[in-house]
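The full complex has more chains than appear here; those shown keep their coordinates.
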Amino acid sequence: MKHQMETEILKAEVLIEAIPYIRRFAGSIVVVKYGGSAMVDENLKKSVIQDIAMLKYIGLKPVVVHGGGKEITSLLDRLGKKSEFLDGLRVTDEETAQVAEMVLSGSIAKALVDELEGVGIKAVGISGKDGRTMLCSKKLDEKGRDLGFVGQIDKVDTSLLDTLLANNFVPVVSPVGVDGMGNTYNINADYAASAVAGALSAQKLMFLTDVEGILKDKDDPASILRSLNKGQALAYIADGTIKGGMIPKVQCCIDGLEKGVESVHVLDGRVSHAILLEIFTTKGIGTMVTDKESV
Amino acid sequence: MKHQMETEILKAEVLIEAIPYIRRFAGSIVVVKYGGSAMVDENLKKSVIQDIAMLKYIGLKPVVVHGGGKEITSLLDRLGKKSEFLDGLRVTDEETAQVAEMVLSGSIAKALVDELEGVGIKAVGISGKDGRTMLCSKKLDEKGRDLGFVGQIDKVDTSLLDTLLANNFVPVVSPVGVDGMGNTYNINADYAASAVAGALSAQKLMFLTDVEGILKDKDDPASILRSLNKGQALAYIADGTIKGGMIPKVQCCIDGLEKGVESVHVLDGRVSHAILLEIFTTKGIGTMVTDKESV
Amino acid sequence: MKHQMETEILKAEVLIEAIPYIRRFAGSIVVVKYGGSAMVDENLKKSVIQDIAMLKYIGLKPVVVHGGGKEITSLLDRLGKKSEFLDGLRVTDEETAQVAEMVLSGSIAKALVDELEGVGIKAVGISGKDGRTMLCSKKLDEKGRDLGFVGQIDKVDTSLLDTLLANNFVPVVSPVGVDGMGNTYNINADYAASAVAGALSAQKLMFLTDVEGILKDKDDPASILRSLNKGQALAYIADGTIKGGMIPKVQCCIDGLEKGVESVHVLDGRVSHAILLEIFTTKGIGTMVTDKESV
């Protein structure tokens, strides 16, 4: 009995420890790019949902942007349509764009909404089509090749997002865009998250990934960079320290900063409660990228 | 030149003729059940979108609830899954429910949103999952048979619909529901429209169908009933005047009235601008069902 | 029966055609200077009232400024007081100003209000005295002669107009002003309309006149200028193309533009539904004067 009380008191102290962080981030918009293992493993999934709910309950304003590449491939397979990639980017003909939209807007977003509602959070699944939130045009790849209906975001109209946030709904955004002529575009989810966070002037943009953070040596977790600023990030890319698949991720970080996000975080989505840990621990976890001169 | 002016003046007079109707319905919520031929024929489709836009522009508050049985069957076919029906009702196992959701919430609703945005209307596609708008449980068929994940609506939570309407968005609602335990339900679209209209205390609920209206003799368009009240409707069902596939439609009409809708309309969706015609002509078109003693 | 339906569908199509114009002008303030034949002929009168009502119903904010020279002369005659004019401008002693006020504020404005209320529009007749909307001082004529209580508007206080517009009333403004010392002034109605439109930053200012528009040759309707900008208007006055009674009208147009109105229109009030035609036809009717470099 007495022991139980002591345990409870220890728990209360954990809550108390959270106060300075709650104070600091009250009212902040936090955009979470949700993808990778955290979308597959059931326990991690549950932990992400709980973390987002917690952010909402303590007064932050979370916005979720989700991915879903594996699920798209899976449905394409079932339909007998082969997924084609060019340097890792999906070639997206009209049919593929339509299948992707059904998976993203019709299945994944709604499932996330349902999980959030299950913990008492009001949530709404929207795509770039709803309220013309993300107006797109065709995006060529780095080499100037046309990959089909892959969207580059020309304009984020935040009026629907603003309405939902002001009325206490958590928006769950599918990376699907539209041009003014009836075409549907698949958008890279990291890039969509960065555009949405920028348009909302979010305090934080968090990428849930399958790596520890930004690593100098991709095979050595100990080589993680805890924080870096824009200049440093660009320098690391230039001198080859940051390379390969890490480059587009870092570019999305820089992109977010340039659009007005205060800090961008590359988190290890394989760790339980990665989102809460970033908010509630002194040094945060993963890598933080900011616009400040020296970090 | 002069002739052209006269034509223009005649057009202005048509606008002027609309004034008394605009006055009468300003601010009214009108729920449109969209389905049948009007969802297939490109011209009819365009006319429905224009009609809804017009309602919005002249100060009404339209809400769209759409169907999509053919599109669901089509995707199930492509996935090699046979659609099974029992007395005309789809047997819905978990996979079917998921496919239906992708088609309804991920494809049809978003396409309608895009068309409305194309004529300058702010629109948002939601399903019963968003904001837990339609909470469901399993619905047995008339004979008490379990058809799987076919939903009966236990509660409509209008808070998301209210938020969208108050902020000038047109809600496009997919007939997909959810229970509190993570299950997805396919809902009959007529029934969903009636539940939504009732919960919103809509002034009008309009069913776009592939018939002229409620007919005494289904093979004779001239046998159309222009208006009937609840008591008459029940009497016609009892005495066999209304029969077959018309019965569930009439029951949805009665259902809407009982939930608080002022008038329910069975319209011929094969006629261009059926919605506007109902609003802007003296006698309306199709069949009107009301709760009033004598019509 | 079927023929009737087809007629109705054609009418619906006319409504649909109006959508892009409704979109474009939603929420716009439109000031209509109402005078000339359109105030005398019963059919034209009715068409003006209907047009203003239609503007209101589809979401614009009309403001009416009316004239009334003939009615003033008529009452002065009945009172045995001879109307005296100097180069077409009424010499206005104190008694004349008082008679003019009674006719304008007490008879014409209230009759217009009643007609608007008759088609379901909330309307209020105000003069420059109410809420000190138009503060005046004496206006000398072009030759510097004192014509008595003819007002030059020194200040438009829009607080009453703003209150009425915000509460869905259509203001009907009589061209009567006041100075701070208890004197009543008769104001030229064109000039009052231009001042009010400017103070409200109206999107459109429309003059209902008894001519086709601005004509190069006043005897040849075909010489109408469809659109011209400020520079062109000034040039035409300078080179004598625009001359005589057309000059003050054009100066009111320029005046309106300089005070912030987007476009000013000289319409032929003898044509039914001239106001709606201006709003709802591609090229508009009459003459449009704007501030844009090239038209």
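Per-chain residue numbering starts at 1, and chain names A, B and C are given in the order in which the chains are listed.
We adopt the following convention: a residue touches a chain if its C-beta (ideal position, glycine included) is under 8 Å from a C-beta of that chain, and two chains touch if they have at least 3 such contacts.
Note that the structure is a prediction, hence the values are computed from the model and not measured.
Because every chain is the same sequence, the assembly can be counted simply: 3 are drawn, and the full complex in the file has 6 copies.
Here is the rule we use: only the chains that are shown with their structure count from here on.
Comparing per-chain C-alpha centres with the mean over every protein C-alpha atom, the closest match is chain B.
Between chain A and chain B, the centres computed from C-alpha atoms are 36 Å apart. Our note on geometry: chain A versus chain C, Cα centroid distance of 56 Å, whole angstroms. For chain A in complex with chain B, the touching residues are 78-79, 98, 101-107, 110, 113-115, 117-118, 122-127, 129-132, 159-160, 163-164, 167, 169, 176, 178, 180, 182, 184. Of all residues in chain C, those touching chain B in their complex are 5, 8-9, 11-20, 22-23, 26, 47, 50-51, 53-54, 57-59, 119-120, 271-273, 276-277, 280-281, 285.
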